[in-house]
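See below for the structure under consideration.
Missing here is one protein chain; the remaining ones are kept as they sit in the complex.
In this document, chain identifiers A, B and C correspond to the written order of the chains, with residue numbering beginning at 1 in each.
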Amino acid sequence: MTSPTPLHFHVPEPASRPGGKPDFSGVSIPKAGSVRRPPVDVLPEEIRDLAYSIIRVLNHEGRAIGPWVPDLSQDELVAGLRHMMTLRTFDARMQMAQRQGKTSFYMQHTGEEAVSCAFRIALGPDDMNFPTYRQAGLLIAHDYPLVDMMCQIYSNEHDPLKGRQLPVMYSSKKHGFFSISGNLATQFVQAVGWAMASAIKRNHRIAAAWIGDGSTAESDFHAALVFASTYKAPVVLNVVNNQWAISTFQGIARGGSGTFAARGLGFGIPALRVDGNDYLATYAVAKWAIERARLNLGPTLIEYVTYRAGAHSTSDDPSAYRPKHESEEWPLGDPVIRLKQHLIAAGAWSEERHKQTEAEILATVIAAQKEAEAFGTLHSGGKPSARDIFEDVYAELPPHLRRQRQQIGV
Amino acid sequence: MTSPTPLHFHVPEPASRPGGKPDFSGVSIPKAGSVRRPPVDVLPEEIRDLAYSIIRVLNHEGRAIGPWVPDLSQDELVAGLRHMMTLRTFDARMQMAQRQGKTSFYMQHTGEEAVSCAFRIALGPDDMNFPTYRQAGLLIAHDYPLVDMMCQIYSNEHDPLKGRQLPVMYSSKKHGFFSISGNLATQFVQAVGWAMASAIKRNHRIAAAWIGDGSTAESDFHAALVFASTYKAPVVLNVVNNQWAISTFQGIARGGSGTFAARGLGFGIPALRVDGNDYLATYAVAKWAIERARLNLGPTLIEYVTYRAGAHSTSDDPSAYRPKHESEEWPLGDPVIRLKQHLIAAGAWSEERHKQTEAEILATVIAAQKEAEAFGTLHSGGKPSARDIFEDVYAELPPHLRRQRQQIGV
Amino acid sequence: MPSYRRICVGSASRSEFDAMPRMTMIEAIRSALDVSMARNDDVVVYGEDVGFFGGVFRCTQGLQQKYGVSRCFDAPISECGIVGTAIGMAAYGLRPCVELQFADYMYPAYDQIVSEAARLRYRSAGDFTCPLVIRMPTGGGIFGGQTHSQSPEALFTHVAGLKTVVPSNPYDAKGLLIAAIEDPDPVIFLEPKRLYNGPFDGHHDRPVTAWAKHELSEVPEGHYTTPLGKAVTRRAGEAVTILAYGTMVHVALAAVEETGVDAEVIDLRTLLPLDLETIAASVAKTGRCIVLHEATLTSGFGAELTALVQEHCFYHLEAPVMRVTGWDTPYPHAQEWDYFPGPSRLGQALRDIVETR
Partner (left out) sequence: MPSYRRICVGSASRSEFDAMPRMTMIEAIRSALDVSMARNDDVVVYGEDVGFFGGVFRCTQGLQQKYGVSRCFDAPISECGIVGTAIGMAAYGLRPCVELQFADYMYPAYDQIVSEAARLRYRSAGDFTCPLVIRMPTGGGIFGGQTHSQSPEALFTHVAGLKTVVPSNPYDAKGLLIAAIEDPDPVIFLEPKRLYNGPFDGHHDRPVTAWAKHELSEVPEGHYTTPLGKAVTRRAGEAVTILAYGTMVHVALAAVEETGVDAEVIDLRTLLPLDLETIAASVAKTGRCIVLHEATLTSGFGAELTALVQEHCFYHLEAPVMRVTGWDTPYPHAQEWDYFPGPSRLGQALRDIVETR
């Protein structure tokens, strides 16, 4: 072979960095209503193109168009809007509480509220989510008490998790919300196992797995796809592509694949890509995948195209690695504003009602916060006991833990 | 939602089991010469269909046809035939040696000889393979001494690996053969790292990763694809689909994906599927992928469609889990016979020369075996020293290992 | 050698033992799975080659045929996926009992075991639990080289939330495995593969004895449990206490017989929770202690045992606790018997320790 030029090492780079102009010209966005809606029993190989497109329902004027328009009543949409607004207000208050030293850590959802709020509505009451730390909408849209969430965040005496977990790592079996792990991706495959169990027991319950764009690089993502594909597990595999993984842009995890939805293709798993900032589209796609699972047609992979408008967490400052105003240039807009506009365009909502609702929600959240803070915050007031360190390691306290507990005299 | 029928659990099953009739009707095999040959700089998205086809060169009459006919001289093909015959003879002798108690364990290549033998010829001398236990053809086709292989198998005093490794877990840097691990899939991602290093150093060397069909389910397979895709590593990712993983048929690892090559699609990695029992096709496809890597066009995934005609290892008896004569029904035939027929059809070979060569090779292998056995076999004759237990754990013997070595007085 | 049965603990009633079948360790494990699957529909069994074929060591043979593919099936080669899905199943309410083909291949599942199975109850404050059993063959002595010989028990005992069990005979294997499957928490069940087909005392150059000749191969057909967390004294003695588990119990008994040292041999059976009471009582009596295991020395479970013994029996000890273990190297293929801590190495230690004062 003739001696070619030497190899060189390729490292993907984002379109722009701090100081540069935000640039989303690489994100190609189909028109709302333009992507077809196949029947749920379609063969995966017939919809490979959907992994490279984006299903959208709301157009620029806020009208819902095309085959994916879901059958949601205006009341249901208003409820959805309220869920998203509640989540955003909740985030703002908890972010502030962290800054005030009332807890150690917080993670916001800003810009991604539609994904978890809409999905929860599409899911049945007995189904189970295996969420990451950025899906609190699954709780809020399912009426989990805000106070309980806050008590968890404050690690106070009413914390359902007894102070053991980092803030936002909620757990509620009753609300179909699996205990969040701090380890990325590990639960993606557990969701598949849960779904397999439901099928083994000939039940009707399905599971929903959740993962971020960056975390798809983890091995457990692969294991989940292998097992879901092989056993046709009744599971919806959700990838939330919010463009960033802490400081790392999505191109590092995605490599040359074009999209994250494409990852499903190699497994014969139908893969859809959806505008994650479009509440209606998100709901419709979720519904489609959930129905597939429920009808025993197997797993579906969904990539939600969205944008992490805030910092990764309270420990992070994105201005160090991306242009300051990048989020404003994000071409899919803000999910709250888009649904609001839709409802206004449909005559079911108004600026006043919106403002009024904002105020109402703020009052509700503040009231919850007061209630929660009465049970203590991380560094003051009521606390879980030191005894709780030793409980629940096992169902029963073994002798060595009894000895250790005695050592600190609790 | 209306209540559907309960879920049920799906477990893929092979077409037939012991007592049943072998059934390969599910394996669809395109005509030799029918699959197009794209240029090496083709965009991955333009050849997605090749992941679902099979590139074949040798037709039923043994003629080489179509765009993938490689530029191999008849001498080179005869050499290739000799390599495969040597590997087969080597296998037979070592299998027997194991049965005679001269070693603990052996693994054969029967039916898969073309894959590693042809690949090695396509590769450059400075490139590096990260093989599994079923690619000894990479050594034989690169003139690694049979005696050294045997000494490793016998764990005798001339074993280059000092008795430490299970038989067939060879290692030879000089021969571009990375030390084999007993752990499946772990080396697939190491190959990618080696290739990344070559690119970082602006060298020309490329890597070849090897894995079995069953092992693609392992996590490291995913990590390899992620890193290869992201950094466009100069690596050829080889999946040897020999239909079985011990007792487990390929459907368990493959799930609904149709093929293993398809796994590449989700990463934007060009994926080819090739008749692994066709020496010419295997060589041609390997060459294509190697050229891509060398030209800095990034990774290629190749699935070799072949059949494990023998037992998994000397510890295995396939009659417990697949029809006894399944291998005879394998539609892609025997790689040795097919290349032999081709050479005969081309007038470059004859039944007599074949027989004569068989005898010659047998004599060579037996001579090597005698030589190796003079250095000892597992339970008799020359042995590596007990001292060797403690060497090479670290570059230098640390104090605690010195103390331990003293305890057994060596 | 004293009667094993005499001092063995189990909940099977006396009468059951009459005319009991003889089982190998493999058969006993299979019987435990069978009994558990028959009693409880929620018990599912899977792993690599575990379904149709019945496992490379045949521990699950016949279970798919008996209970169907939904209860016993082949898994893709992904230890991570096997344990990861099993955790999901356990959280659902099933009782998965999965097999990893060799303990040497548990590492891809280690994250799921440590970060997930072990901590699920704790981090969810009991909202979710993980009643999961992970079986895996351990130990060497079969010329398996460095990837078919490992004993990674210490990597589990360091992890809060796991229980770790190592049976040394068919009777215990069945009782402990049923107890593990019925346990509400994740249990690591380590099966010394050298014992699968016969009690092995480390004398690799002698013909293998069959389990049938061993008292503890008398195994009831039905249901019984051997409680987790209880050690058993296999031989009473006065001169020194030997702490052992799995294969090493037989090595200990052999070395004791050969040296004539009047050692007390304790079979730990469960490493965590540990039966410290039995250990401490024995060492308080003998004043000397040898810890025996096949795993590498440094940070092996023997370190923990040694630390505990010197913490709890310091004023009784007449000699330092000795550790007789595998070397701090990978398990070599050809030099396997130089690596294995067999009866001669232990015998030397026994002679040494009784002379120390």
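Just so it is clear, a contact is a pair of C-beta atoms (placed from the backbone, for glycine too) under 8 Å apart; a residue touches a chain by one contact, two chains touch by 3 or more.
As the structure is a prediction and not an experimental result, all values here were calculated from the model.
Taking every chain of the complex into account, the absent chain touches A, B, C. When the omitted chain is restored, the residue from C:G237, C:P330 or C:P343 that touches it is C:P330. Checked against the full complex, the candidates A:S34, A:S104 or A:T364 give a single residue touching the omitted chain, namely A:S104. Among C:Y67, C:Y122, C:Y171 or C:Y245, the one in contact with the hidden chain is C:Y122.
In the full complex, subunit A makes contact with the omitted chain through residues 8-9, 11, 13, 17, 104-105, 155, 159, 163-167, 169, 181-185, 214-215, 217-220, 245-248, 252-253, 255, 315-316, 320-321, 378, 383-384, 386, 388-390, 393, 400-401, 404, 408.
Although one chain is not shown, part of subunit C still touches it, namely residues 104, 107-108, 110-111, 114-115, 118-119, 122-123, 146-147, 154-155, 157-161, 272, 295-296, 298-304, 306-307, 310-311, 314, 317, 319-323, 327-330. Residues of subunit B in contact with the chain left out of this view: 128, 130, 160-162, 164-165, 169, 171-173, 178-179, 181, 183, 186-187, 189-201, 207, 219-220, 222-224, 226-227, 230, 392-395, 398-400.
The definition used in the following text is that only the chains that are shown with their structure count from here on.
The multi-chain contact residues of subunit C, meaning those touching 2 or more other chains, are 70, 75-76, 78, 80-81, 108. The multi-chain contact residues of subunit B, meaning those touching 2 or more other chains, are 8-9, 11, 217, 219-220, 252-253, 255.
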